[in-house]
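Data first, discussion second: the structure below is written as structure tokens.
One protein chain is absent from this view; the other protein chains keep their places.
Chain naming follows the written order as A and B, and within any one chain the residues start at number 1.
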Amino acid sequence: MSTAASPADVEEFLDGAARARRTGRVDPVLLSGCVIVGFFIVCAIFAPWIAPHDPDFQQADGLNGIGPWAPFDSSYLLGTDELGRDYLSRLIYGARVAIFIAIVPNAIAMVIATLVGVSAGYFRGRVDTILMRITETVMVLPAFLLALALISVAGSGLWVVVIALVLVSWTYAARVVYGEVLRIREATFIEAARALGASSWRIIFRHVIPQLRGLLVTYFTLNAAFMVLTEAGLGFLGFGIQPPTPSWGAMIGASRDLLFWPWLIILPGVCLALLGMGFYLLGEGLQRRFGPRVPTARL
Amino acid sequence: MTAEVLLSVTNLTKHFPGRGGTVRAVDNVSFSISRGETLALVGESGSGKSTTARLVLRLLEATSGAVEFDGVDVLHAGRAELRTLRRQMQIVFQDPYASLDPVHRVEKALMEPFAIHGIGSRHEQRASVASLLERVGLDPAMGRRFPSEFSGGQRQRIAIARAIALEPSLVVCDEPVSALDVSIQAQVLNLLRRLQIDLGLTYLFISHDLSVVRHIADRVAVMYLGEIVELADCDAFFSNPRHPYSLSLLSAVPHPDPVVERSRDRIVLRGDLPSPSNPPSGCRFRTRCWKAEDICATQPPLLAADARGHAVACHFPEGTTRASGSGL
Partner (left out) sequence: MKDEEVRRVLEAVEQGHLDRRTFVQRAAALGVGASTFGALAGTAVASSGAVLASPIPGPPYKRGKRGGVGSVAWPDKTVTYDPPLAYDLGGYYGLANFFRGLMAFDGKSNPQLDLASSMDISGDGKRYRFKLKKGVTFHNGREVTASDFKYTFERSSSKQIGSWVQGFLTSVQGHAAFAAGKTKQIPGIKVIDKYTLELRLTKPDVTIPGVLATPPFFVLPQEEVKKQGKNFTFNPVGTGPFKMEKWDKGGSRYTAVRNPDYVYGKTLPYFDELDWQWNVPETLEYLRVKSGKLDATGGNLGSAPSIVAQLRASKNPDYKEWPSFSIQWFELNTTQAPFDDVRVRRAVNYAVNKPRLQSLFIQPTGHFFPPNLLGYNPALKTYGYDPEKAKSLLKQAGATGVELTIPILDGGTGRIEQLLQQDLQQVGFKVKLVKDQASVYDLGSKLATKYPLWYKGWGMGLPDPSELVSSLIGTGAPSNYSGWGNKAIDKLGGQATAITNRGKRGSTYAAIEKILLAEAPFIFLGVSTWVTMHSKRLQNFVWEPVLYEHWDRSWAS
């Protein structure tokens, strides 16, 4: 009478992990994702030790006669920006913002998505109707414009950006969790727990949510790329984190009109593309290893 | 026959609202089980036996009827009462691959009953788990493993261990061996029997496999399209089935008595099981019955017991009951 496929998925998860342990073979996609993301995480954590200069300080000699130093042209390895700030340091500190954005709003969105998706999927009925209507309503609004609208009303700032990113991304995850919970709740082991007298909360926290681990980890990783790129988009338009805090998107945005100093655009662009790709590879690798294809939020 | 009645089910009914009309999954089902007894509920898939089991355990809410367990009204039990009831009524599911949470170690799965009901310290729970594993014939050291590391038979033993952890009086066995290899089936059945004796368990045993039923049951109830059509002692049922449907079921089973086996006719039913959302009028079996007459289409036959307690719902039951073994 088994109707739920989810235990099979999770077994696949465990079998896969066990197989990987046995064979010691490493998925190149997963590995490259780990290396790239790991690199930026290291940059983010150790920025004060790695960065050669204060990223916000406009160096007295940071400008030459006609503008900033170009990369490899002076004591500034990657040159300076138009205000004379060391660009390498700004890029390294920019990783802090990017990693923070990839993790914090993402985690909050996952928690909200899990609460909403599990509540709606497990309890069904009116809770389901109300929660999923709200989810769908928010979901049909264009994510980027919604974030822009929120920031223009609330004013920009790190936490406003975090809230905006949470607001535009939790719905997709909630839908995925919801669908998964609809399957899990029909599983026999859930019925067994009920027969044992387990409360709904116990079932949710001991049996339902643990089944979502693989899904949430994969989704979190893929969504991290979305978060980083969305923040960059907001920063590009000047809606992001307050200057002078370096954010790659904002650095590109601030350099839009500086086309003869192309490194100002190219370098943060490369960082963004790399980190976005890193998260994508990581998510793709996790997905290949652990579970079914997961739809993600799109810009 | 003076044994204490543990479970009594009266006019139990479950209707599922569906697109093609209401599905009458369980319709006016009544039976009772005495303490220490095994009642087998047999029938094809879709006959409502698993639903009946879930109604009894209140894993599903009944539409109407009554279930009384050890003097407690199950269907109207409050939250706290139901919690107490859960300790006394347990279930073993058909699919041991689906009934264990794949992310929990066996130890954790078996500690859960104690954790839910707040029984013992963690240390005591762990000790109980070890003895439970021993009791179902598994090495207590295996508790550190995940369900995926076990075979089907071993998993079913774990599931049984979980069901008996709280020392219940009633265990519903929902096709507990049908998903297992034939070679394993007997071992698990023997385990169930031994546990029944050791722990004084009462079983509501659901199966579509009559050879398994004959092996374990004291009494047999046959369900067809949500109704009980025959209810009898095991021996009486096998030796002298009275409902044409029972007859057809039994005819498909090889009889251990070579005399009977040689003499029996195989009855092959016409047509498919009718839709439970739109059951035939009168007798529900009449569309497939070779004995059906006009009355069968108009008058639903009532489940009527003879002097020996052999009950059948048919206008034209099979002849007189032969004397059979010990009536329980």
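Following the convention adopted for this analysis, a residue touches a chain if its C-beta (ideal position, glycine included) is under 8 Å from a C-beta of that chain, and two chains touch if they have at least 3 such contacts.
Fair warning: this is a prediction, and the values are worked out from it, not measured in the lab.
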Report summary line: Note: the excluded chain touches shown chains A
Query - Which residue of A:Ala47, A:Leu131 or A:Ala254 touches the chain not shown here - result: A:Ala254
Query raised in the report: Looking at A:Phe57, A:Phe123 or A:Phe144, which makes contact with the chain not pictured?
Result: A:Phe57
Report summary line: Per the whole complex, from A:Asp27, A:Glu82 or A:Glu186 the residue touching the absent chain is A:Glu82
Report task. Tell me which residue among A:Ser75, A:Thr137, A:Ser152 or A:Ser200 touches the hidden chain in the full complex. Result -> A:Ser152
Query raised in the report: In the full complex, which residues of chain A touch the absent chain?
Result: 56-58, 63, 66-67, 82-84, 152, 155-157, 238-239, 242-244, 254, 256-261
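Basically, only the chains that are shown with their structure count from here on.
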Query raised in the report: If you average the CA atoms of chain A and of chain B, how many Å lie between those two points?
Result: 51
Query - Touch list for chain A against partner chain B, complex - result: 1-2, 4, 7, 10-11, 14-15, 187-189, 191-199, 202, 206-207, 210-211, 213
Requested in this report: Would you tell me which residues of chain B are touching chain A in their complex?
Outcome: 50, 57, 59, 82-83, 86-87, 89-91, 93-95, 97-104, 112-113, 116-117, 146, 148, 159, 162, 166, 174-175
